[in-house]
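One protein chain is absent from this view; the other protein chains keep their places.
Up next, chain A:
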């Protein structure tokens, strides 16, 4: 009985949750430039900009003077919803709170070495600052991602490894692990590989497991994309 009573009087319960969240890592504090880039992105991937909650990361900025209010306004005008700020000093923390935003401490330097040291030869980033080229085998347990564009792997992706990109994933070698393209919802993205053995293929959230793949295509060069909400796997000729 007592349990029931308690349930009736409980207005809510706190629950821990891990929600996917887009972090917008600022490399400038100039609202004009940010606005211009957002406008460009908006036309490319309108699906992404639907009052998407974002965390503004200011960790890479040196200047302490940040027009946070204007910045938020720029984001909102491009249908992004800033919900919190990460990094910055005491001043930024206070102004975030004043604007009704949450504040997160700067991210600790995490061990992203598997991703950075393995491809020491790669220049990594193309002109738009979004794509990524990885040279060498991506091994079981490793994850290589291009959160802002296309990912090119020159080598094999082994079983148990994961490669993901906001844009397309290109693997010049056997693809034995998991490949996820269009992780932010880009339905035009595709996956391309020299030899298909992938554990999992996903474009914009629509996925296929190895089991679901036509056996005749295994081990052959293929291209994968969305066609009428279905993942289509076709020979690459």
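What we mean here is this: a contact is a pair of C-beta atoms (placed from the backbone, for glycine too) under 8 Å apart; a residue touches a chain by one contact, two chains touch by 3 or more; residues count from 1.
By our rule, contacts and distances are computed from a predicted model.
Participant: What protein name does the UniProt record of the undisplayed chain give, "Putative ABC transporter-binding protein", "Integral membrane protein", "Glucose-1-phosphate adenylyltransferase" or "Septum site-determining protein MinD"?
Facilitator: "Septum site-determining protein MinD"
Participant: Among A:55, A:68, A:85 or A:156, which residue is in touch with the absent chain?
Facilitator: Only one of A:55, A:68, A:85 or A:156 touches the chain omitted from view, namely A:156.
Participant: Write down which of A:41, A:79, A:139 or A:187 is the residue touching the left-out chain.
Facilitator: Once the missing chain is taken into account, the touching residue is A:139.
Participant: Could I get the residues of chain A that touch the absent chain, sorted low to high?
Facilitator: 111, 113-114, 117-118, 137, 139-142, 155-156, 158-160, 176
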